[in-house]
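Note that this complex is displayed minus one protein chain, with the remaining chains in position.
First chain written, first letter: the chains are A, B and C, and each begins at residue 1.
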Amino acid sequence: MNKFDRKQMAARVAQDIPEGAYVNLGIGLPTLVADYLPKGREIILHSENGVLGIGPRPAKGEEDADLINAGKEPVTLLTGGAFFHHADSFGMIRGRHLDFCVLGAFQVSAAGDLANWHTGAPEAIPAVGGAMDLAVGAKQVLVMMEHLTREGQSKLVERCSYPLTAARCVNRVYTDLAVIDVTPEGFCVIEMVEGLDLETLQRLSGVPLKYQPAARAA
Amino acid sequence: MNKFDRKQMAARVAQDIPEGAYVNLGIGLPTLVADYLPKGREIILHSENGVLGIGPRPAKGEEDADLINAGKEPVTLLTGGAFFHHADSFGMIRGRHLDFCVLGAFQVSAAGDLANWHTGAPEAIPAVGGAMDLAVGAKQVLVMMEHLTREGQSKLVERCSYPLTAARCVNRVYTDLAVIDVTPEGFCVIEMVEGLDLETLQRLSGVPLKYQPAARAA
Amino acid sequence: MINKIFATAQTALADVPDGATVMISGFGGAGMPSELIDGLIAQGATDLTVVNNNAGNGDSGLAALIAAGRVRKILCSFPRQVDSWHFDRLYRAGKLELELVPQGTLAERIRAAGAGVGGFFTPTAFGTRLAEGKETRNIDGRDYVLEYPIHADYALIKADRADRWGNLVYRKTARNFAPVMAAAARCTVVQVRETVELGALDPESIVTPGIFVQRVVRLTPMRKAA
Partner (left out) sequence: MINKIFATAQTALADVPDGATVMISGFGGAGMPSELIDGLIAQGATDLTVVNNNAGNGDSGLAALIAAGRVRKILCSFPRQVDSWHFDRLYRAGKLELELVPQGTLAERIRAAGAGVGGFFTPTAFGTRLAEGKETRNIDGRDYVLEYPIHADYALIKADRADRWGNLVYRKTARNFAPVMAAAARCTVVQVRETVELGALDPESIVTPGIFVQRVVRLTPMRKAA
C-alpha cells in the first residue's frame, strides 16, 4: 500500500477547505496545508497571535520579526488581511467564527475526543498554547496525524489514554492511511490510500471502523 | 444666603478635577462642568458612546452627526482624542479606569447610596443608560444636584426611597447650598455657600451632618 | 472570489424570518443603519426581538420599525427619550415587551455572545431592581451579578467603508455598538457609505475584520438620521 507522505496528507486536507473559509492551521504538520490550498480559491487563514489573511512565507531576507504565525515562523499578510489583539483573536476562536481548524493529535477517540497537548508523562513540562481553545471553538475540527505511533499503536482509540484537549470536538481525521469521519456511531472511513483494504485498516486501527465512501462531503 | 446657580455649581465641581484626570460627565447638569474646567489644566473627558478627549461644542453649522456625547449633543474632539467601541468604553468604566464621574441624583444616602435613574413611579417608563455602570465603576463618584426638591424635601437622606442606582458609591456631593463628603461616619459638610450656617443647613437637610472644612481634599 | 457585497438592501435582507432577533447598531442616530431598517420594514418581517441602545427616536429608523408594529420585544438601556413616542405608545398599550439592561451590561452581553463567553459576573446593577432574581456572588470583596450573552440571528449595522471581504472601518462615535454586534449575530448585514478595493483599508486600522461580516450594502443616506 502507498502511505500518504506529509505533503500528500496536507494536499488531501486542503481539498476539503472551500472558498471563503476562515481557517486556523495548527503548529507543525497542519501548517503545511497552506502550501496546498488550490490556487484561485480564496481562503482566509487565521493565526491566534492576532492576524487574519496570512500569506505565503516571505522570501529569504524579507522576514519581519513582527509578522509571525502561531508557530513563530515568519509569514506575510495577504491584501485584505487585518491585525487585532489576543483577546479579540481568541474571541473569534471561542465564539465559533472559524469555519475550520486543523490540528495535530496524539489520539482521537471514537467519540471525537482529542488528545494533543500532553503525553501524560509525569516529568514532561506541560504546554497547551491555543489548542484547547481551537478544539472547542472552531465549527469543524480537522485532525491531521500519522495513523500509527512509531511503536505501531493506533492513534484512533476507543478512549484516549493521554490527557484530553477537549471532549467530542473532532469532526474528521486525516491520516497517512485514510480519511475518517467521527460520527454519532463512531469512526467511519470515507477514503483509504491506494492498495489498502478495510480489513487491514481495521486490524491496524484496533477500534471499530465503519466504511461509507459516499459519506464524503467535501 | 446666596444659593449657587447651575453655573456656580459646575464651576465648583470643576475646581476639584485635577490635571490629567479622566472624567465622565453625566447627561444634563454635569455636562456643564466641561465649560468651567480651568484653562491650562489638561483634563480628558470620556463619553460612554466611545470617545476620550471631548472638546468644546462645535460652532453653529459645524456639527457632525457622527460626533456626539452621551447626551446626544454634538461635540468636538480634542487633539489626542480617540474613538473605540461600546464594550471597550464600558470596560474603561467598569474596570475602574475613570478617575471621576459626575452624576446628577434624585437622592444620596448617608452611606453613599445613589438613586438617579428611576423615580419609582409605577407608570414611568424606566431608562437607565450608563448610570449604573458609571456609579460602580468610576474611582470617584461626584454628585451634582439641587439640595432640595421643588417641594422642599432634602435630597440627602438616611436611606434612599427611590430605586437605587448603586449602593455605597458616592464620594462627594455638590449642591446649590454646600459641598458634602460621604464618609464612613455619614455626611460631612466641607463647604457652605456664603451666608449659610450649619444649623440652617442641618435643618433643611433632615439628616445628620458633620462639619469639617479642613477635610476638603481638592 | 470572496465577495460579500450585495447590490441592494432588499437582497441583503431577503431571508430575515418572522420572529428573528435583530441587533441594530447606533446610539441615537449616530451609527444607526436607517436605510437597512427601511429595507427591513419593506421586507415585512415581524414579531421581531430588537437589541439596540435606545427604542427609537422621532419617526424614522428604529422608531419607524416600531411604529410599523414589527417589534415584539426590545432589549435596550434607554428607551424613554423626548422623541420616543412610538415606543412609549406601544409599551404603554402593552404591545411591546421591554428588557431594560444597563448600557455597559448590554454592550458586554453582546460582546460575550461574539466571544463565546457563556456568562460573566459584572458589578453593575448589584443591589438594584435590575438585578432582582439574578444570581449574585461576592468575588474578592466586590459584589457581582451574573449576566448571560445576547445572541442574534441578524445584526444590522452601519459602517463608513468596507471591502469585499467585509473588513470595516467606522466614523467617529458612529462606531459605538457595531463592532460587538457584528460578532454576536449569525448573519451581519452592514450598510456603508463607500465600498473600497481590497487592500485600501489599513490592516492596522481595520476595526471589524471581515470574519464577523456576511453582507455589505452601499447605501447613500436619503435623509439626515434622526
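FYI, a residue touches a chain if its C-beta (ideal position, glycine included) is under 8 Å from a C-beta of that chain, and two chains touch if they have at least 3 such contacts.
The model shown is predicted, which means the values in this text are computed figures rather than measured ones.
Considering the intact complex, the chain excluded from display touches A, B, C.
The omitted chain makes contact with just one of the residues C:9, C:152 or C:169: C:169.
Summary of contacts with the chain left out: across C:6, C:27 or C:144, the touching residue is C:144. The chain not displayed touches subunit B at residues 19-20, 22, 42, 44, 46, 52-53, 77, 79-84, 87, 90-98, 137. Within the entire complex, the positions of subunit A that touch the omitted partner chain are 47-51, 64-68, 72, 77, 83-87, 89-91, 93-94, 118, 124-133, 136-137, 163-167.
Residue-level contact of subunit C with the missing chain is found at 108, 112, 115-123, 137, 139-140, 142, 144, 148, 169-172, 202-205, 207.
Convention: only the chains that are shown with their structure count from here on.
Note: centroid distance subunit B to subunit C, computed from Cα atoms, is 29 Å.
Residue numbers of subunit C whose C-beta contacts span two or more other chains: 111.
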